[in-house]
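The next block holds one structure in the form of structure tokens; read it before the comments.
The complex appears here minus one protein chain, its other protein chains still in place.
Read from first to last, the chains carry the letters A, B and C; within each, the first residue is number 1.
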């Protein structure tokens, strides 16, 4: 738990960073929603602000006046217990409130928060709410990057976001197999630092002997799979994966385009030839699994990954695991709307571990559990093999 | 056919008006596409410009340099014979090119057209292409109004477009039945003024005795139908109409909202109580038909409407007719891409006659044939009864 | 109008024929519904029987006891004003009542009708209801053939229905252009024989000079269109037709299969090579229109067809016309459920004229108006050109 003073800095830094991320956008880029999983950047900026207003200022700041009665309606997300929400597929149809309005809203709410934090010593409950609001906003910063990439990367003009964005850090060493022995491992969060409820509580998991790669899978390795016909061999795929690649005519990672015989991929710095040594990204769980099948290997479970994480470097890709997203022993949802945060998604999703080039500094940790449906690809996903 | 000098004025006036219509918008309003039938205003501005570039400048202006190679791709519409088009449902996903870019594109193309028209005496073929381009843009001006209305009117904040826009001109007289006798009537265009190919050629149609109302149906009259249970009586509806109202939970005209027991409607000047004496609008053909059934009356055919049009005032509503949109005797499509203009839509659509508060001055005429699918409501449609 | 004695024969002949048609089926064939437009044969047999029970016996036979209270529910079709119907897409999910039950139901109702007709002199109203019931059943006999063809023809085993069924009568003469002069023509039914309400009343239509072919289009002619790339040339198609062929991967008439380089078609007598001289069939309006465009010709209107019908032989194919299905002047729906018969379908459908190899003897006539959506192909449709 941070001190109130530290929290003020953390809050200010967090709020500023969201706006820095968006500073490279045109007004039009803030508005569109090309697929249901992607939200308009405007919405992320407004929603993270609404979170502070709804859960901190409204209940806890005496005399606080809402910036606008309608904002809750437009920027509520999945918190179904707090009023009517805007259906997710409709977010991209809303030209109003405008981007300028959203920035005013941000300023108004940030100021009110700063006043609150400066004016008095806050209870632990309120400090925790503010802290969770900051982490919530950091999660949306990651989505800002990936959603912006989707918005620009699916535009036929392939506009760049920012020349300086580096999304392909190369692991410049040979892959090795890291061996761990069977036994009981402690899994889950157990420090005083912030974590989400789905990482609690620490508990024992028995693991058999296993080995895990020291290195993420590269584009060159993935290309071999593609060229050997991996997308055409039904025996490598889950039944749902096979239907998915066929219904969607998928035969390469997302953002890959074959141009005059050469594979290119769109990155936030534009469209460029695929870099063979870079870690493969924008693949689904289905593709990660099929690749592993083809190699006669497998994906690690989230427990194996956590047990071994200190023996390899991680952080540039969210790594698919074989584990379905389920509650840890003793998991209980927080009461009320905040309880909707994690538990309601614990079905039909796979856990990803690690973090990515889009993750905010200090936002991830060895116990962090990210989760997505197995067909989703717009995150900076990756693959580390096990056997 | 206008003289070259007249055409220059017509062109300049047309181009300026599109931009005037959009001058009340925020940048964000230019971008979104809430339903497939509605296009983003940005797209209308770009597409009408692309039309001049593709069909006039590219083939007919020596040395013309395209503003941007990619524009054709993004702003092509249904002209499938001219390169790949952007799928209509994707228009609202494109944040680029930006609104500023579109205005630059407009300026560039308008200037090139003006140069072309000033520099030399143009052939009749080129003058005709320019004229059709202006009429094409005027059609899109009407769509600009109705699409803007849809974009703003489906926003939960109900933002106004412009306080001054008047969309409910009241017909301040009693309805009377106008009687016409059976006989042969000349239908179709026969002057030298501009018209579309679907209005040609003039031909005889035999009509039985009929009567047609001197006045459009009012909101008050339509409300009676609603309150008497018209939306619940299956016998009043076409089978497809009945499915449509039930699948879409429709029980009032588009843009109507019951607020604290009173019917309101959204107009371009905001959300206001329904005006009983104003002509009903934003109803589908299915609703117009069901209303007429309920009254024991019917809709006029497009021929009856044209034969009688001089005996009533029209122009504030596009009036649904019973006629399906079909070719007139001797109709032939123009060769090539321009031939795609009208003929390819001659199936599953109903003809509307008249014009509306969104129609540009001089853009409609007694022989003008508008057409839409029977369930569409976002135009300023209306109803004139016959028997 | 037939005498009561004639009607008894007509009734008996009609009822027997439905059962004769089905006598070639296996029990399983009576049950399935592969697409929404096709109904299970069992349903046709039950529905035509329910019609007599609901509209004749129930209201007009004193002391009549329903065969089974639930039958109305299962065999009602589109008569939404008479109780709840079984949703059309669910008809193929109902294994009960069984086929044996349906035959018992038929026997029970036929017997009750025969008793009624023999016992007393019936009012003209009742005689008319019985007559319409017979014609209704004859319509379903045509559907029996085409639905059976669809059920068997879409089975991967291509089972025959009946070796003796002849569906490809060849017109053994050269096509000629029949010319008719402009003028007023009387259209619609005007004898005392039975007709449907949509053929009434006779009225004048003015036609320009036109010519119409003496012969139906042949498979050989249609193959030329296919081989010249007709299905790939966007300019030949309506916009909705183009989407339809592309979304459904259509590149030949229904039931055509290319087997070892040769086109075959499934007929009720099995799978055989396409007969070049036979009239093409199982094409949609969209395909008929595209073919005519390709030839620089057009489809006749239903009025032209009717005006010229005595100058050519017709009856083996339902012939697509350019006319949309609309009410004739003065058309009014019958009151109550029977009024749902025709009028409710007068939108988004095209008129077909003629009759087909599946039509019951004496069931069609020069004024008969059949109608289907423009994409439908499972009827024995055909094409006669005009210009």
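Operating definition for what follows: contacts are C-beta pairs under 8 Å (C-beta built on N, C-alpha and C of every residue); 3 or more make two chains touch, one makes a residue touch a chain.
None of these values were measured; they are calculated from a predicted model.
Student: As a test of the contact rule: which chains in view would the missing one touch?
Tutor: A, C
Student: Touching the hidden chain in the complete assembly: which of A:18, A:323, A:359 or A:379 does that?
Tutor: Counting the whole complex, the residue in contact with the absent chain is A:323.
Student: Out of C:98, C:246 or C:332, which touches the unshown chain?
Tutor: Of all options in C:98, C:246 or C:332, contact with the hidden chain holds for C:98.
Student: Write the list of subunit C residues that the hidden chain touches.
Tutor: 26-34, 42, 70, 73-74, 86, 90, 92-99, 151-152, 154-157, 159
Student: Over the whole complex, note the residues of subunit A touching the chain we left out.
Tutor: 78, 80-81, 184, 203-206, 208, 210, 234-235, 237-242, 285-286, 289, 298, 322-324, 326-327, 329-330, 336, 339-340, 344-348, 350, 374
Just so it is clear, only the chains that are shown with their structure count from here on.
Student: Should the pattern of chain-chain touching be classed as line, ring, star, complete or other?
Tutor: Contact map by chain: line.
Student: Would you mind pulling out the distance in Å between where the CA atoms of subunit B average out and where those of subunit C do?
Tutor: Result: the chain centres lie 37 Å from each other.
Student: Listing for subunit B: what residues touch at least two other chains?
Tutor: Expected reply: no residues.
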